[in-house]
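Below is the structure I would like to discuss, written out as structure tokens.
For this depiction, one protein chain was excluded, whereas all remaining protein chains were kept in their positions.
The first chain written gets the first letter, and so on, giving A and B; residue counts start at 1 in each chain.
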Amino acid sequence: MHPAPSIIAFTTFSGLGLGLLFWLGVDPEAPTGWIGFAFFLIGYLLAGGGLMVSTLHLGRPERALKAFTQWRSSWLSREAWTACAALIVMGLYAALLVFFGVQVHVLGWLGALLCLATVFTTSMIYTQLKTVPRWHHWSTPVLFQLYALGGGALLSGRVITGLVLIGLAALAQAGWWLGGDQRLAASGTTIESATGLGHIGRVRAFEPPHTGSNYLLREMVFVVARKHAQKLRLIALGLMAVLPALLLLLPFGHWLAAVAVLAHVAGVLVSRWLFFAEAEHVVGLYYGKR
Amino acid sequence: MAQPRVETSPRVSDEVRKTTCYMCACRCGINVHMKDGKVAYIEGNRDHPVNKGVLCAKGSAGIMQHNAPSRLRAPLKRVGPRGSGRFEEISWDEALDTAVGWLKPLRETAPEKLAFFTGRDQSQSFTGWWAQAYGTPNFAAHGGFCSVNMATAGIYTMGGAFWEFGAPDWEHAKLFLLFGVAEDHDSNPIKMGIGRLKERGAKVIGVNPIRSGYNAVADDWIGITPGTDGLLILSLVHCLLKAGRIDLDYLARFTNAPVLLECNPKSPDHGLFLRDADGKPQVIDRATGKQVAWDTPGIMPDLTGHVRRAGVTHTSVMHHIAEHYLDPQYAPEAVADRCGLTPERIRALAAELARAAFDDPVVIDRPWTDFRGDRHDRMVGRPVAIHAMRGISAHANGFQTCRALHILQILLGAVETPGGMRFKPPYPKPAEAHPRPHARARPGQPLNGPHLGYPQGPEDLALSDDGLPLRIDKAFTWENPLSAHGLMHMVISNAHAGDPYRIDTLFLYMANMAWNSSMNTAGVMEMLTDTDENGDYKIPRIIYSDAYSSEMVAYADLILPDTTYLERHDCISLLDRPISEPEAAADAIRWPVVEPDRDVRGFQSVLLDLGARLGLPGMIDEGGAPTYADYADYIQNHERRPGVGPLAGWRMSDTGLTHGRGSPNAAQIDSYIANGGFCTLHIPEEAQYFKPWNRAYQDWAVTTGLCDTAAPYLFQLYVEPLRRFQRAAEGHGDQQPPDHLRDQIKGKLTPLPLWYAPDAGSPDTYPVHALTQRPMAMYHSWGSQNAWLRQVHGHNPMYLPSRLMQEHGLQDGDWARVTSPQGEITVPVMEMAALNPNTIWTWNAIGKRKGAWALKPGAPEATKGFLLNHLIHELLPPKGDGLRWSNSDPVTGQAAWFDLRVRLEKAEAPPEESRPAFDAVTSPVGQGPDQLTWQSKT
Partner (left out) sequence: MTCLPEQTTRSLGLVIDLDTCVGCHACVISCKGWNTENYGAPLSDQDPYGADPSGTFLNRVHSYEVQPDNAPAQLVHFPKSCLHCQDAPCVTVCPTGASYKRTEDGIVLVNESDCIGCGLCAWACPYGARELDLAEGVMKKCTLCVDRIYNENLPEEDRTPACVRTCPAGARHFGDLSDPDSDVSRLVAERGGMDLMPEQGTRPVNKYLPPRPRDSWQGEVDVLAPFLEPVAEEPRGLLAWIDKTLEKL
């Protein structure tokens, strides 16, 4: 799949933001006043900004509101609802905290739940796609949740919780990669099943339909060299988990913490790039590509 | 939620205008849907005899051709050096005055110094008529580099060939054998036919080095080595003769198999037919044993007839066929290796032909009477249909290979019989019924007859009294006596070399000679720009007419911009290459379904204007005023013979409108338009098969004006005119070939077909065959300016068989250097398994010159695309005798494109662009837009 910057940014930042909001929601003593304002602002910038960026990849962003209509069947529509609900509920919760110093725990818990639900719906947009076997697995939502929770914890200053969750995310990510590498083969979809010609012999794509490129190839057939992928996987793990862990286990300092957070975010961006770039859409089989 | 309401009955168009397609050479009928005066959509015309409603990719993309940014806009005068593409727009008056200023003095002094050659011209009976009136012998169209072998072999052998001349009987054939076919030759009809065969459960066998297109759907594929088709066919003939699987009754009645030959080696007529006092070939009547003329009513010619006279036994052609082809040199075991096949494969094919032809004949209960007066109760046919075109034709042995193919068809009794191959009017028409060539130019006078024709012997050659070629292309000379379509591929080369003489003005129409239509493209570009010691161009003047900014435009001095095919009048005439079907004669028109929005004019109208300004006979009246206002006027009012004009439909008779013979009708084009752009003259049922011998057909042909008298004839298994040239080469007669050509004529112009290996470079140095073929979605260079089609074929890889990919360590996308005796190209490669293991190939004419066709500089056509033409020379490598030997068939002069042999190497450092690369030409029309959202709906 094409690693579109808008979608990578959206899933990464909205995940982090929603994760941060989650922790603010469940915090028994959530920050108030200016400090609260700063935390919520970061959360909203990340979550809302991510969501806004996601509209950049729409062909018709002016019609985005129509995406709320199909919540009964569409995960993307559900994501729109959960995201709005999360942001509204958390907004109310935050306003009370910041401006009135009042913490309504129920609102916080509800908002936190909606944040997780939003991350879940986002992950389900990918997980539901049978056409991308690498994504089509229960572990994808788990991975997204761990990323959001881990990153959010880190952002909210929960060092230990954050490191534990990030460690879990790293483990989950490694497992997801290893499992993902087998999934296209395991899906049973091959060029033979795609063409129905397997009963005659071995099938090989010959001339493509057009000599030039097309939307399908640009959008769904992105070939990343295997050796580069392995290198990038290590870089991603190093940045998102190992480096933050090292930095945060050193004596605490705001600068180190900031660097740790940035390293984590960079690592997540790399892993998200791989999430798309390595994902094989079965339509590639029609073009003799994977 | 309710479903959205969908408008399921939108207005399709304001009006449908029916005309004829010109996106390739097939001439399908099209419905042009108009909205607000603009072309909105093009589909096939269901009533049309050629395509019956279907339409190919090219035809459907016509709207993008009609609106292409590459369209020329006004007459152009060259202002930069030739080849630069720098022009300035001028008025039509200036353009025509310039042309008249060049052509008028020439006509008055030396009309042969005008060479007028048209490319994919569909108005040859008109352009030829113009050239004849001008008086130059130097006229032809592109047949010489296309498929003249097929046409000529067919006409000499059986009075017709494939495509416009004849087609398989799709409704009755049970076995269809298809040899190499250029896709634009009868493209939709062949696709429809193959579809129909499959629907009927008939078997399709493809003989082709490449298993693409039609061969991909063939039930069996025979991946033959290029240039060996003739050998395979003669081996099939060998097998069938040996097994007695030939149609004896058919051969006896309808072919010259029973005709007696002069067998006395001492006679000057040795090998010619025995003739009576009337000159009629003789046969033995089986009933009486007497020697009689072939067409004597009531006789049954004896296939094995012979007569002994003065100690010499004169035997029938059949004896010679038996002697020739039963020879073990044609046994499958003897030929298989050279063909790249196994003997078993060849035998199985022969047996399949035998089974299909004789095990289950087609019988139609339809009585008919033959020319000898014999009444036949039924029509019995051999359901083996064979079709071939360019693939077997474009070789230096192509004429004899095509002849061999027809011999095979005829031995099976599968021509003009149900289930076989049938002619389309005006065919059948034997070689003798065609004109002979005419080439004697006289200052200020028209030529004494049509340029092109079918020589019957040395006396018909286009040679001066000194034996020198009269034509610039050396057609109808000893080098290639039967060059019935001329040799367009030699025109520029000969004109540049001044061999046989220099010319002044080269006038070309729709012929992209500076690019894909020339062999040795780079060489031709040099010849067009080469100067003499005075700095003058060696070809002093070049006029070119084209509708588009093709590569050739840059090399002309004066451009006469043509219209698109939707803006013009045309006629697809029975005098020319009509759209007939085996069961009907048919012709068609084009008409301006839209008017041009640029300062361009239909070429034929311009030619008439030019003719009138030059005062050419037939183009001005006694007062010197133009006879015809424009081409439409000519189409309606010109008469070639009394009662016979360009169009056969809706002519005037004493009783009103009539088809066929009749006087001109001022509303004829309107009638065509009202009828969908064409006219069909149905052949009566009784006359639909056995046409060359069928009285009912012969009578119908006379009535409709296809010919003036009934002229039944025999199929010529043995072609006597070839023997006449051989006799000359053996030293008989006044007309004698030069000594250096005697062996060639003796050895290759044999009256019974033979096979010889083309002379195309040493197999040791150049071990691999290289071919091109036309993709179904593109017609030569035109497709690349078409925004839709160029997405399908924007560049062309060289396809290599798996064996060669492995041998050279190549992978898809790698580049290879391909070298021939003529030159070298470096191009991207791609693997193809379904390919003869010793053959490489690419798509034809996808590669483009930078700057042409209004494409932007980075267009893949010009960076990754390439031409194979660079590897093919118009001349054979020098033989050390100082002579220029053309790379052509020695019988017809057909360009031997497919004889090319090459060697391969992996290009270790891939170039940035295909090699050779050429500088960009300046586009006289700018470049196309960045985005298309085409829609005429409002």
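Basically, a contact is a pair of C-beta atoms (placed from the backbone, for glycine too) under 8 Å apart; a residue touches a chain by one contact, two chains touch by 3 or more.
This one's a predicted model, so the numbers in the text were calculated from it and none came from an experiment.
Chemist: Could you tell me which of B:Pro4, B:Pro642 or B:Gly656 touches the chain that is not displayed?
Modeler: The missing chain is touched by B:Pro4.
Chemist: Taking the full complex into account, find the residue in A:Val203, A:Val224, A:Leu256 or A:Ala277 that is in contact with the omitted chain.
Modeler: A:Val203
Chemist: Which is it among B:Met318, B:Val362 or B:Val921 that touches the chain not included here?
Modeler: B:Met318
Chemist: Which of these, B:Arg82, B:Lys113, B:Lys174 or B:Arg211, touches the one chain of the complex that we don't see?
Modeler: In the complete complex, the chain left out is touched by residue B:Arg211.
Chemist: Give me the chain A residues in contact with the hidden chain, please.
Modeler: Touch with the absent chain occurs at residues 1, 57-61, 63-64, 66-70, 72-77, 80, 125, 128-132, 187-189, 191, 193-197, 199-210, 212-216, 219-220, 281-283, 286-287.
Chemist: Suppose we count only contacts with the excluded chain; which residues of chain B make the list?
Modeler: Contacting residues on chain B, toward the hidden partner: 1, 3-4, 6-12, 33, 35, 40-44, 46, 51, 53-61, 63, 69, 187-188, 191-192, 194-196, 198-199, 211-221, 223, 239, 241-245, 248-249, 252, 286, 302-304, 318-319, 322-323, 326, 344-345, 347-352, 354-355, 358-359, 776-777, 785, 787-792, 794, 832-834, 854-860, 863, 927-937.
Here is the rule we go by: only the chains that are shown with their structure count from here on.
Chemist: Quick one: which bits of chain A touch chain B in the complex? Just the residue numbers, please.
Modeler: Those residues of chain A that touch chain B are 204, 206, 209-212.
Chemist: What does chain B use to touch chain A in their complex?
Modeler: Checking each residue of chain B against chain A gives 791-795, 832-833, 860.
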